[in-house]
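First the structure, then my questions, so here it is.
For this depiction, one protein chain was excluded, whereas all remaining protein chains were kept in their positions.
As written, the chains take the letters A, B, C, D, E, F and G, and residue 1 is the first residue of each chain.
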Amino acid sequence: VRKPTVAILMGSDSDLPVMAEAARTLDEFEIPREVIVTSAHRSPERTVRYVRRAKSRGLRVIIAGAGGAAHLAGVVAAHTTLPVIGVPLASSDLAGLDALLATVQMPPGIPVGTVAIGKGGARNAALLAVSILALTDRRLAARLERSRREMAAMVSERSRRAPAALAKLLAETSPKR
Amino acid sequence: VRKPTVAILMGSDSDLPVMAEAARTLDEFEIPREVIVTSAHRSPERTVRYVRRAKSRGLRVIIAGAGGAAHLAGVVAAHTTLPVIGVPLASSDLAGLDALLATVQMPPGIPVGTVAIGKGGARNAALLAVSILALTDRRLAARLERSRREMAAMVSERSRRAPAALAKLLAETSPKR
Amino acid sequence: VRKPTVAILMGSDSDLPVMAEAARTLDEFEIPREVIVTSAHRSPERTVRYVRRAKSRGLRVIIAGAGGAAHLAGVVAAHTTLPVIGVPLASSDLAGLDALLATVQMPPGIPVGTVAIGKGGARNAALLAVSILALTDRRLAARLERSRREMAAMVSERSRRAPAALAKLLAETSPKR
Amino acid sequence: VRKPTVAILMGSDSDLPVMAEAARTLDEFEIPREVIVTSAHRSPERTVRYVRRAKSRGLRVIIAGAGGAAHLAGVVAAHTTLPVIGVPLASSDLAGLDALLATVQMPPGIPVGTVAIGKGGARNAALLAVSILALTDRRLAARLERSRREMAAMVSERSRRAPAALAKLLAETSPKR
Amino acid sequence: VRKPTVAILMGSDSDLPVMAEAARTLDEFEIPREVIVTSAHRSPERTVRYVRRAKSRGLRVIIAGAGGAAHLAGVVAAHTTLPVIGVPLASSDLAGLDALLATVQMPPGIPVGTVAIGKGGARNAALLAVSILALTDRRLAARLERSRREMAAMVSERSRRAPAALAKLLAETSPKR
Amino acid sequence: VRKPTVAILMGSDSDLPVMAEAARTLDEFEIPREVIVTSAHRSPERTVRYVRRAKSRGLRVIIAGAGGAAHLAGVVAAHTTLPVIGVPLASSDLAGLDALLATVQMPPGIPVGTVAIGKGGARNAALLAVSILALTDRRLAARLERSRREMAAMVSERSRRAPAALAKLLAETSPKR
Amino acid sequence: VRKPTVAILMGSDSDLPVMAEAARTLDEFEIPREVIVTSAHRSPERTVRYVRRAKSRGLRVIIAGAGGAAHLAGVVAAHTTLPVIGVPLASSDLAGLDALLATVQMPPGIPVGTVAIGKGGARNAALLAVSILALTDRRLAARLERSRREMAAMVSERSRRAPAALAKLLAETSPKR
Partner (left out) sequence: VRKPTVAILMGSDSDLPVMAEAARTLDEFEIPREVIVTSAHRSPERTVRYVRRAKSRGLRVIIAGAGGAAHLAGVVAAHTTLPVIGVPLASSDLAGLDALLATVQMPPGIPVGTVAIGKGGARNAALLAVSILALTDRRLAARLERSRREMAAMVSERSRRAPAALAKLLAETSPKR
């Protein structure tokens, strides 16, 4: 078992279904990762203790997902100089707008690279970590580029199927005006 | 000199002109206070150290003002069981909406009593602290009630002067349509 | 039966399922409370009558939850110098943003300590009341601190279980891209 | 001197320059009016006392302007069955969005007819009052209709002058791209 | 059959379930009303024709409900000097915020009294119409005041039942933290 | 088979059910169209290649629908001088507000004509294309005008049925207050 | 003098400085245009009369700019099948967000192609009109493409000068942290 190089933190275990997308993506690229539930507010000391040891334990990127007044990524960034990526989660009534602003509007001095709200953001957080790690890992860089090409190919393939899918939709549904 | 019972924290000394309103209000009620500049992000350890000692130093209420991804009140609340009052500041491009959401949308377990954005909020943070302290200080309670009556009287007085002020305004300005 | 020290007001009985969270929390800490349905708009006189008598009846903190143009907490605060805590409720089409702004943006002079929208906010309103009462109740303070430690322990416990839960999720679900 | 038929209430005398627009408009239509500064929060009893006596004093429409957590119109509406028109004011950092939501999102049972934020809203509040009074005052109705025709004529006149004004603008300013 | 005194306009028959609340409310007060589906955009000429004849047909108040870029109330107000009440509907993806702004932010000169988004707003539009008609109908005024008292009594009654309802809720549900 | 004159682009095949409305509308007017799935981000080269050839292939209008950080219409517009119509899609947590702003707020120099979020917008994108093509196609212009008249007639027809539909609704549902 | 092919409508002559940008742009491309001040609300009949005659007078595209509850473009679109381009103006307290939503969120059936808020939007409205007219005017199409190339060249030129401009800025200003 290789030591983890990316940590995936989340404020609550109810965030797991969304943040799993980050884990799945790192697994695709065979990047060892660990998953930690820790809250900036409910377990602040544990959070700080974890973050302070992150670098010496070999971690290189920290991904932090949280909802509402999402302070987790900011608190993590305050205690490490490792790159920190924040994933705002739509767990409150405000659809993630609160989490987005609380994650991205960091004061000068303590950066958090923020990605989109929710599952797509969790995937992109992992891909941003991959792109950082790929700077010094030629094989990973090649794999990332291959993944991009596959993605483009998949879009082409879906486009090829679109006319038939559309014809089916138009036949089935009645007009909405 | 009496020991401070209320702490006024702010994330940056550029917040001083707004947070001064909280100090001025506590001074009106002769409540000893102290003013600390400390950031949840730029001086996290100092913030935590300060907050952990607050209770034993005799502080009873903590007021925390911050702008942007305003984590200060939340981080303070995570490290103390004293009542924490958050003042969102309009120091970013988003007019304080970011600070408001980052202060008020705290997760269950760690409360922050949030007041209005800016100077009016800073005054109200102090008044809320006064109302808490007045629960066990009859003289303070009486003073707070007197202050309310004076405020109502001042509104009456301003109303009395309004017709004349209005007449002047109408005479001076040309219609805007 | 002890006399209530915290009042939980709400604008409509349809708010009960959310505001119940405040009652449950106060019950956890064995703080006597009472629950009142009264509207700033539909029963304004009853609201004012209730609030004016609150202090002499021994109440020490008032929690008020309302949705839409949520004036309840503000109207309560206008008639008492007791600490007032406002809970914005997401009962309109605007997901509680209206209730949040109508509760928190109080003018200087009349403070309302506002908490998060919805159930989490209701719990935090009660915890803020507990932290206020704990200022003069050593046993309550100890209990509040114990509750914080239990919360942190629960987060640790959930973190311990997270890798297994994640593995299960990853095995079950197909990738979403 | 005729008894006032329309009351213009505002939460603070700093609202006078905006609310003056309502007074000016009522003066244009020779509708007797009075101007009162009274706050839903800072002088709640005076507000209620005033509103309760409004009908018997001969008032027929109440206009209420307030900013921030603008409760004034709602509190007025809660204590009278006269038509109440709310003017949201942009006096906080949130540009009047808070005042708009706090004025318009009233619960079923207590209506407030809300107009636009600021000076234009103040004028329209007066015009809506005029249209209500004109239902039973044929001369006023005729005058209102004449005013509409004059307004349309003024637009035509301005359109006639637009090409020249535009030519001047284009000659003076350099292109912005 | 009495001639209608209030018109309820809506932009689409899909708005009927919401706008029905206005009809129901007028029926409670035995105010004759008519319901018209007409769009500011899809049937502009019919809308204008209807509005121009409204006054001479005996109508005294026009209620207009629309969603999205809700222009109906504004277009109606542009063609009549009768009081116009706008009901923003949450029929687009933006939860009625678009309809609210498109209804309330009218330019100076053409007022629309706007009420809350959705069903509660539809009820309040009718009640505002009742309050306008009650200015010259003593029996209607008395009925409106009685309705207010009944509403207050209903709140009291619900408050009386709240403790039992709460106890049931607390017994049934498990804590959510 | 006639060559397509309108292209319907979308960023993902999951947008097909919404964008189908544009296809259906063009089919109503017998305007030949083609449907392409291509992403500004995931298949940028394919997008650019397609757009660059559009004009010479006989396309005259390009409709582009995308959600989230919706760059598709903007990227298309950057590579062609054909008229480009953008349809913001509500595929993220922010209900299409992100897509709307990312589509409409184009910098001076590169225009995108933006329509409403979602299905209604997709239909209108097609109708705007029709109105552009109708400038030089008298038969199409006549058909478009007939379609407008039919739409107005349908609104009248629905209005005729509204009283009966309302009566049914009022009989069925109980009041909501 | 050639007959105008593009009309630039605006709701108020105070919009002229912004809408002038559309005129200037059309002048650049030597497209004859006319400028009309007419309001959807204050001069509705004149607006409709103008729009109905537009097509037969030889106009081919209508640009309409308005602020607040910006109904002008929608009302224009309701009365013509010519392509209509809406420019939202930031003339209210809400920075043009109201005008944007009131312009873009049109119901299915009546399209308005909406551009960015303000001056940049006014320029793009004109450029979109140019791209529509260029569909059947080869010389105009060539000119539009040349304009695009010049724009790209200007960006390159500015980029060439950027390092020197930056060095000057860095030398002059002190760091802001």
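Simple rule for what comes next: a contact is a pair of C-beta atoms (placed from the backbone, for glycine too) under 8 Å apart; a residue touches a chain by one contact, two chains touch by 3 or more.
In this text, all values refer to a predicted model and were calculated from it rather than measured experimentally.
Note on the undisplayed chain: of the listed residues A:42, A:71 or A:123, the one touching it is A:123.
The residue from F:5, F:25, F:92 or F:159 that touches the chain not shown here is F:92. Residue in contact with the omitted chain (choice from A:17, A:32 or A:111): A:111. Although one chain is hidden here, its contacts on chain A can still be listed: residues 21, 60, 81-85, 100, 104-117, 119-120, 123-125, 127-128, 131-132, 134-136, 141, 144-145, 148, 151. Within chain B, the residues in touch with the undisplayed chain are 12-13, 16-17, 20-21, 23-24, 27, 34-39, 42-43, 45-46, 68-69, 92-95, 119, 123, 151. Within chain G, the residues in touch with the undisplayed chain are 90, 95-97, 116-118, 120, 151-152, 155-156, 158-159, 161-163, 165-166, 169-170, 173, 175-177.
Throughout what follows, only the chains that are shown with their structure count from here on.
One of E-F, E-G or A-C repeats the interface of A-B: more than half of the contact pairs, counted by residue number, are shared by E-G. Inter-chain centre distance (chain C to chain G, centres taken as mean C-alpha positions): 49 Å.
Across the assembly, chain B contributes 97, 104-110, 116-117, 120, 151, 176-177 as residues in contact with two or more other chains.
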